[in-house]
Every structure is written in C-alpha cells, then in structure tokens.
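So that we are looking at the same thing, I have put the structure below in structure tokens.
A selection of the complex's chains, in situ.
When the chains are written out, they are named A, B, C and D in that same order, and each has its own residue count from 1.
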Amino acid sequence: MRALTRGLLGVAGFLVIWELFGRSRLVPAEYLPPPSVVGVELARLLGDQAFLRDVIATVLALLIAVGLSAGIAVPLGLVLGSVPAVRHATRAVVEFLRPIPSVALIPLAILVLGIGPELKITLAVYAAVWPILFNTIYALDELDPLLVETARVFGTGRVRVLFSVALPSSLPFVLTGIRLAATTCLVVLVSVELLAGGSGGGLGQFIMDARSGAGRMDLVLAGTVVAGVIGFAVNEGLERAQRRWVAWSTVTGGRS
Amino acid sequence: MTAMLSVADLGHTYQAKDGAHTAIADLSFTVGPGELVCVVGPSGCGKSTLLRTISGLVRPTRGEVTLHGNAVLGVPDDLAVVFQDYSRSLFPWLSVQKNVEFPLKRSLGRSARRARAAEALEWVGLSKAHRKYPWQLSGGMQQRVAIARALAYRPALLLMDEPFASVDAQTRFELEDLLLKVKAEHDTTVLVVTHDIDESVYLGDRILVLSGSPASVVADLPVRLPAPRDQITTRESDAFVGLRAEVARLLNVGKGSGEVRARRKADEQSAAKWAEAERAEVSRAEAEDRAASS
Amino acid sequence: MTRFVQRWAVFAGLVVVWELLTWVADDPFFPRPTVIAESAWTLWLSGPADHLFLTDTVFEHVFPSLGRLLAGWGIAALIGISLGVALGRSAAAMQYAGPLLTFLRSIPPPALVPVFLLVFSVGTQMQLATIVFGVLWPILLNSVDGARSVDATKSETSAVFRIPKAQWVLGVVLPAAAPKIFAGLRVSLSLSLVLMVVSELVGTDNGIGSQLLVAQREFDFPDMWAGIVLLGVLGYVLNTVLLVFERRALSWQPKRERTPATVEA
Amino acid sequence: GLLGGSTDKPTDGAAAPGKVEKTKIKLGLLPILDVASVHVAIKKGYFKDEGLEVEPVSIQGGAAAIPGLVNGELDITFGNWVSFFAAQAKDVAKGVDGLKLINDGYQAKPEMFLILTGPDSTIKSPKDLAGKTIAINTFKNIAELTAKATLEANDVDPKSVTFKEFPFPDMQAALQNKTVDAAFMVEPFISKAQRAIGAITVLDAASGPTDGIPVAGYGTTGKFAKENPNTVAAFQRALTKGQRDAADRPTVEPLLVEYAKVDKETASLVHFGEFPTTLDATRLQRVATLMKTYGLLEKDFDVKPMLVAASGS
C-alpha cells in the first residue's frame, strides 16, 4: 500500500513539473499542452468507442506479443545458455540479426506478412526477444554450479536440471527480461502502428492520425499517456508475479 | 568381499590460469558393499575433490574410479552426496520439504514422496520446519536438511562431506547414530569425510587417513569395535581410545613424507619468501613516507 | 580456434542458403547476397586509396552515425548504471520512481519527437536524446536487478566491516551486479543501432539510417540490404569489442562455461 | 489467377460495363487532404452504387503501400506519382505484372506547396534560400523535386541548399526553434503555421516550372487490373465522381475534421489542390521528366504503358 502511494507521489511530481513547464512561456502550449489540458482530452476519449477499440487492439496485440516473445526466448535462452557449442555456433548470426531495425524491415515484412496485426506483432516479437534471451543466458551463467551438481548427483537428467534447477534459479532475472520485453513490445507496436499504418487500428494509428492530420499534440499526448498506463499495468502485473513466484530471491538478495 | 567402489591410481590436477594445482597425487583404495569408510586428512588436502571424482562430477586427470565394476564416467545412479557447502546446495526456491522431495520425483509418486520426506525430516528433528525455506533456517538446520535429503533418497552409495560440522554436540551424536542405523537397515555403502577424529573412529568400519596436499593414502585402518556402537560405552572403550590416538598420530606424521614433504617444503619456502618480500616492501614504503613527511 | 570455425561455418552456411533461396525466388525485394555485396562495395569501399578506399559516403554518413550511436550508448550506460544501482539499493527510491520510470519506458519515442524537438533544438542533440531514451531501459532495469541481488551475506559482511559508501558501491555492488549489467549493456548496444536508425527518421540529412530509409523509399533494394548488412556488421563488431571488456571485467567468475550441460566435462 | 476466376477477357482498356469481379476492395489511404475525394465518394455512396465496398486501410506512404499491393494485401492504393514511377522503373512489381495507374488523385495549385520561414527570419526572397537549410517531408520525392525545380527557376543552385527530413507535423516546431531556416509545407500545416506562428511564404514550389504539377493518384497491379477489369472500371467511375465533388468546399470541410482530425478553424482556411477527373499521360510525364532531371530515374521513363484508361465516363 505504501509502495503504491509513493509511486503515485512520484507520478504526481512528474505531472506537476510537466504542468509548470507547459504553463510557462518557455514552450508554446500548442506543442506541449499541460496535463490539465491533456487530462480533459483523455477523459473525453475514454468515452469514445473508436478510441477504446484502438486501445483494445493494442492491448490484445501486446499480450500476444509478450506471450510469444517469452515463449520463444526463454527456451531458446535455456538452450543457448546451457549448450556452449550452440551458443558459439550461433553467435555470429545472432549478433548480426540483433541490430537490424524493425523500421528497415517494414516493407519486407509487409510483403511477407501483409499489413494486418501479424505485421506489428512479428516486429514487436522480433525486438522483444532479445532482452529475454540475453537475460536468460546471463542468468544461466550466474547459476551456482553447486546447485546443478546437487541435482546431477541425485540422478536428475539434463532436461530436468534445465527446467527444475536452471530455470527457477534464473527466473528472477528472466522475469526482469520479460518486463523489459513487455514495454519494448508496447513501444514497437505503437511505433509500427504509427509508422506503417494499417495493422488493424491501434493506439499508434490513433496517434498518427492525430499528428499527421493537424498536429493535435493534446491528442498525441493523451494517446501517449494511455500507452504509458498500459505499460505500467503490464509491468505491475509482471512485478506481482515476480514477487509471488520468486519471493526467495528478494529475501536472499535484499536482506539487510 | 568384492569391492563396491574402487579407486585406482587416482590423480587430479586443477588447471588455472596461473599454473596448475595438484589436489590428489595418487590414491588407491576399495570400499566393500555396506561398508562405512571415514576419510580424514588435513584441510585442503583433496578430500572434497576425491568425493567429486567418485560422484562423477569431476573427471580425474589420472586413474579411474569404478563402481559395481563399471568405470565412473558420468554421474552414477543410486548415489547421494551431502556437500560440504550445504547451504549453497539447497534450492532456495523450494521449501524444506520440497527440497527433500526433489530427488525423489523421478522414482516415486506424490504421496510416497511426501511420506519419505516426512520420515527423513523427523529423523533429523526438523519435522516442524518442513514448510520453511532454507534461508529461514539456522546453519545447522540447513545442514540437517541436506542430510535428510540424502537419506530420503536411499542411495546405494552415500558420500558425505563433513556432514555434521555445523550441528551441536548432542545433535551430532544423534545424527551419528541415525547414520549407523540407516546404514545397517538399508545396507548402504557410506563414505564420510570428517575432521573429527573421534567421529571417524566411532562411525567407521575403516578409516582412511590422507596426507596433506596433494592427497595420498597414509594409512587404511580397520576399526574393530563391537557392532552396535554406543555413544558412551564405545567411546570409553580402550580400543576406541587407542585408535583415536593412532589416527591423531598418523595425521600429524602424515603431514608429509619423502617427495611430498620436499615439495611442501619448497612451497612453504616460496610462500615465506613472498611474506618476507611484502614485509621488506612495507618497511621501504614506510621509510619513504617518513622521509617525505620530515 | 574451433569456436571460430564453428561460428563462421554456420554463418557461411546460412549465407549460401540465402544466396540459393534468393536466386530461386528472384524477387526484387530480396536481392542475392552477391548483389548486396556489390552494392555495399560501390557504396562504401570504392573510394580513393588515400582514404583507405573508403568512399565519401562513409565519411558523410557512416562515421557521424557511429559517433552519435556511441555517444548515445555511452550516456545511457552512465545514467543507467548509476541510476540503476542507486535505485536498486534503495527500496524507497524505487517505490517513488518505479511507476514513473515504467510509464516513461512505455512511451514510444516516435510519439515524443515533437517534444524532443522542442527541448533539444539541434539535430544531433535530438538524435542523442532519442537514442538515450530508447536504450536506457535495459541497462537501468538490469542494474536495478543486479544491485538488488547482492548476496545478503556479502552485504552484511560489508556492513560489519563498515565499508565506506564509495567502496561498497564500487567494490561490492558493481562487481556483484556486473554480469547483469553486462547483459543490459549488450542488449542496449544492438538496440542503439536500431535507435540510431529511428533517430534518423527526423531532422537529418546524413547517417546510415537516413540513407537506408531513402534507399527503401526509392525501391533501391540492394542498397537497402547493404545498409542492413552494414548494421549487422557494426553490431557484430561493437558487440565483440564489448565482449572483450566483459571477459576482462568478469574474469573472476569461476569457469564461465560451467553450465548445466557441461558439468561433467 | 487461381482465386480470381480467370476470365481471360481481353482487357484492352475499355472493358464493357459488366458485373464487378470483386466487390470488396481494400484501398490504401493516408490521412491527408489529398484523399478527400475518396471519403466524399464513400459518404455519398458512389462506390456502393457501382456495387463496390471499399475498405480503407491506413498506410504510410508509397514505401509501405507498394509491398502491400505486390503481395495482394491491398487491391488499390493511393500513392504519390514519384513512388509509383520509381517502383516501376526498378521493376519492383514484376511478379504481379507491374504497376498500373487507374485514377489521377491530386494536383498542385498555387498556395499549396509553400516554402515558409519564421516571421523574424532574414530570408525575405527565394534568393536568400541559397546555402540555407530547408525541412522537407521526405527525401527524393515530389517535395524535393518541386523545391529544386523552383529554386533553380529562381537562380538558386539547389546543390547549395541542405534538405533535412521532418514529418510535416514537426516542421512548425523546427522552424520556430530554428533547427531549420525554412520548411516545405503542405496544407493543412501551412494554414496552421501561418495562424500559429505567423510563418511567411518565401517561395511557392508549385509555380513556374512546376505549376499544376501532378502529385498523387491511385494505382493497382497489372495482375489485378487484368483479372478485375470491371472492378477497376467501376472504381474509376465512382472515384471520378468523388473527385468532381471534392472540388466543393462545403462537402469536404466537415470530412476533413472527421478523417484527418483537422480542427474546424484550420479546415476552413486550408487551400485545396486540384482534384483532376481524368488520367492524362502527358501531364504525368512531367513528373517523370523532373525525376530524370534530378537523378531519381536513371533512364527515360514512359508513363503511358502504366495507365489504365477509364471507361464509361
């Protein structure tokens, strides 16, 4: 509870600074409307069916994308993290692929995937896989060998060691990777909606329309705030899971 | 008696960036089925390394370990280990009970597993802590969880690395008797590394005395004490006292012979030189400081 | 050595497969690797000898982009690690700042471009801001996680010996968190290449990203692919350099290779 | 085509009015003024009258639209001529029998492509633009072409000018904080910038050599045109009506507020371009020529084979 009030205080502080900044004559209110203006616009939007449909489209795509990224990256990370040969063999390819920006892939992706939601979900997954993958691999590197040895000595097979020792022990850090990936997914989804259009609606499309039509910054920021809130909600959910599933790590780590 | 476990010409050298370190020089011994062998030897001589090679976690650089007549290449079946670093060998995300159940998953159903775990935890006096997590336990309790886990597994070969180091004297006695009882009941072969000479005599059917680093066998003493041992009467017996003195003497004498002693000598000399050099460096630095400040 | 062969054999194999596939498909969107290599050659490596055979394009577009990339990543690393360690060690600070950071993290940079434009007037500054804002998060979050997970016994040991703050942070928290921080740095490094391209969507007349996007719009697919390959090469090289540092920094780790599958080896 | 039910009818331009082969059309659109006519035609039911159901799909410029066309994700798309020609010249759509142009969409008029500066700028005449930085929306596109052509017509060497890419919505801010010296804008941003910061016109980029230059139109693939001649013809007819009606301000203004999210005031101020009702090869050829001049095309390019002449109107 106290954590929540503190968090709200933090956000409130940010809003106050934004409000002051927006109200000061430093920047024209047109480009940076203060939260009071954006808030009114936002409240209006929340009653707007079309806007809500956009939001729902984005949230659904987000959930799918996060699920897919984790589903792909965690097992892959377990394999790459535990079989050095595979890791070395794929390193060149992986390091080559990672820096390729989604933006550059858009036309090719459209060609292959079409303009539907598959496009943005694929691009989001492409971007979000990396933090999970790397966090999984690094967590495995930090795995206490004695835990593995203990399991091996009691006749535990490789696969089970992977899933009942390596995975739980790296779970805290993997979950951090998933939290990172969740917001990465959101950012890419909205950006692709924003840059590629199509993609079956979504928050990004709303922002693009608001921007490219006539530069309605109040609408843009309202949409952005909603993106932030979605990100916060997803992150909070994952943090809850983290607190429940891996309570042990915070105690063994943070006891002081 | 055919050998259950046999260690032949075993040697192990750890490779490190700054030169290799030979932990085990040359070890050969055998252990019969149902035997309890205690291993004693100075700190850092290579006892834990020996257990690691027997359990197949480390491939020895020389020689061979055979179990039931088969060379140990991977981790053999039917083996349990209580590690010296017990606290790190417990899974922090599992409760005490789940930790004990962990190795049983492969072979037993849910309820059988729970019963075994409950039984083993009762043996080591931790029934009431079964729901706690390892970090909520004291050091000695953690060690007992590790012991319970190994016992619940009912291995054919049980390796224990200083298993009672962190428990109080009274509990230690109880655990020693527990080990003897379990061993007798299930005909388990046991190898116990211990620093407590009394314990080695009390527990062992045989005592293996190792030399200082790198380890080699100094003596392999049979313990001829009557079978149902008792903490009070056995420890008071003359045979016990005599053996205890013998082991203590061997451990001191065993601190080096021949080649090994020569090598240790060299090591010590170089170490002494390092300490000497450090000291010289310090005086120099201090002299400089003094010169600078005056 | 074998690793080297392993790695490049797989890579070369994939390139060959790609060549064959594109040759069969004969699709203008997917030119053959040989064609791409040719484009790359004319774009960047056909310059005069006194410029090390680098073309003007390299000096006009590649180097400025690289500069911004490294600067952006460096700034993000600095902010991410220091802020992350501070937040990781202070539960209260994390409670205050956590939701706000999550909120900021979820904001897509393209939506913020107008705001950045206002706050950072000049082009390079704005691009830097975009890169920093985009790549900060993996470093920050992983640093928080790393700093938080310092083993309790180690922090108690430091407390007992009254280790001064600075030594505690530099000598205990940072080394303990180092593996996690490096995971973040590695993710971020590649991400900064991505954001370099994104940042060149607006307000530039030079840069790898802007070139790539122009090629894309002009349907000059070999050039566009050459750009993608260049990004890949840069990513690989930068990553390799970072790995060298990482190996050095984490050399204390017992046998980095000792993972579940290799216990017996 | 497998799914198109290949009729193998001769498609020599004017197909006889008949049943449309495909009733549901996915149409790529941008949320800008240029496509007002489509929205008019939808609103007034012109497509419905022809038996067509148009599903607008938001796209982002030609680079995204043409792959969409190629893989059949879009049936018809709006796009600027430069993109269509460049794509055709690079033979990007060779797998689908090339690109075909079916309707003209938008054509420049004076006051529509303006190079603006801030009110306190030292740039007073086109000549002052020499050596300055100008914001344009996309490199190598109609904006750059017309800007270069008109600069040259005003004796300014286009090579001395630095172009920087900014999306239209961001140009006003870039002008105001002097990130750029001038900005190449279109409506409704011109009206907005004039109203908000008192931006001043320096040069009309749709004048002189570029007076009335065609901007954008509607295209499809050769394959689609061949397999669906009646559909294309029906589309052409319906859109032509929309184009005609789009010239009428009172019809268009409320639509702008709706689909382009322009506020009412701005909507009442914007200058519209021309909405041509015919597709004319000579006119479009001007764009191709400009592209050749400024190096966007390597060879001479004939636009005529790309056109699918309208029928029945």
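The working rule: a contact is a pair of C-beta atoms (placed from the backbone, for glycine too) under 8 Å apart; a residue touches a chain by one contact, two chains touch by 3 or more.
Owing to the predicted nature of the structure, the values given are computational and were not obtained by experimental measurement.
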Composition by chain label (entire complex, not just displayed copies): A x1, B x2, C x1, D x1
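Keep in mind that, in the parts below, only the chains that are shown with their structure count from here on.
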From chain D, the most remote chain by mean C-alpha position: B
A-D against A-B, pair bridged by the larger set of C-beta contacts: A-D
Distance from the mean Cα position of chain D to that of chain B, given in whole angstrom: 82
Inter-chain centre distance, chain A versus chain B - centres from mean C-alpha coordinates, in Å: 48
Rounded Å distance, chain A centre to chain C centre (Cα mean): 17
For chain A, residues contacting two or more additional chains: 31, 107-108, 111, 149, 152, 165, 195, 211, 215, 249, 251-252, 255
Contacts with 2+ other chains: residues of chain D: 63, 66-67, 70, 167, 169-170, 173
Of chain C, residues touching chain A in the complex: 3, 6-11, 14, 29-30, 91-92, 95-100, 102-112, 114-115, 117-118, 134, 137-138, 141-142, 145, 148-152, 155-156, 159, 179-180, 182-183, 186-187, 190-191, 193-195, 197-198, 201, 209, 212-213, 216, 224, 227-228, 231-236, 239-240, 253-264
Contacting residues of chain A [partner chain D, same complex]: 28, 30-31, 106-108, 110-112, 114-116, 195-198, 205, 208-216, 219
Of all residues in chain D, those that touch chain C in their complex: 61-63, 66-67, 70, 83, 86-87, 90-92, 94-95, 135, 138-141, 162-167, 169-170, 173-174, 177-179, 296
